[in-house]
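As you look at this complex, bear in mind that one protein chain is not there, while each of the others sits in place.
After this line comes subunit A, so read on.
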Amino acid sequence: MSNPTTGPHTTGPHTAGRRLIDLLPHIVLIVGVLIFAFPIYVTLIGSTWDAATIGRGNLPMIPGGEALNNYGHAWSESHTERAMYTPVRIMMMNSVIMALSIAVGKIAISILSAYAVAFFRFPLRMVFFWMIFITLMLPVEVRIIPTYKVVADLGMIDTYAGLSIPLIASATATLLFRQFFLTIPDELVEAAKIDGAGPVRFFFDILLPLSKTNIAALFVILFIYGWNQYLWPLLVTNSADMETIVIGITKMIGTGEAANDWNLIMATTVLAMLPPVAVVIFMQRWFIKGLVDSEK
């Protein structure tokens, strides 16, 4: 009994202390979860009451009966008696198209540039690599005015292309793929060469399947990155038809001239959370499957 913290079957005077040590991490975690989950719970509850109840300032902590009404309204109606809104179904589609284009585009471009940098010897290879690397240091906000000018001159304001293309170049993803490609043994590349696979076949038949887990992980991160874009969509969309859901929510929160439709805002917020959650859940499965299946 010299060390009461080892062994699950320890008994005696130290048992109570041990139990506390076991419980402590759980307590910390539960408190943490409550702190994170509470606002989401409030949102969920809020979306089931009418605007007047929320407006009075004492929102009940149990669900109300207005859920169907609120969600239905938010999904498809374009106005209430107070204000004009873009319906969630339109904003949702815009956001999904934008986030998917950004995620797919970023992965496609970065996996190809990483392939070039990692597997081919060409003049100025390292120059290009460092050029990609340096763009890591420039966040969207820094280059936003010239980018806006270019996009406007190309007539891409209020288009999906304008929403997504300027956000597609990604140094981070290129670096991640490059690092992964460097772990692929040379002999595998050589075996493919001897089997007769040219660069394109090697990419599609071998590299792409091996990158599955990396692609899945990046897709999750990049989809959420695209989904959460705020500043750029705010600049390049003018018409309500092109509004993304993140912008839609902020626009719904008024400037104080009129009372807000909090019930609809809450419902829209809950709907806005669903696609990223779905992507995480769906990709997580694929992600784990990839981890179990592939082996190098």
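Simple rule for what comes next: contacts are C-beta pairs under 8 Å (C-beta built on N, C-alpha and C of every residue); 3 or more make two chains touch, one makes a residue touch a chain; residues count from 1.
In the analysis below, contacts and distances are computed from a predicted model.
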Chain left out of the displayed complex - its UniProt protein name, from "Spore germination protein", "Acyl carrier protein", "sn-glycerol-3-phosphate import ATP-binding protein UgpC" or "Ligase-associated DNA damage response exonuclease": "sn-glycerol-3-phosphate import ATP-binding protein UgpC"
Option from A:57, A:139 or A:196 whose C-beta touches the chain left out: A:196
Option touching the unshown chain, where A:116, A:156, A:188 or A:280 are the choices: A:188
Residue among A:169, A:206 or A:273 that touches the chain left out of view: A:206
Touch list for subunit A against the chain that is not drawn: 185, 187-188, 190-197, 201, 205-206, 209-210, 212, 293-296
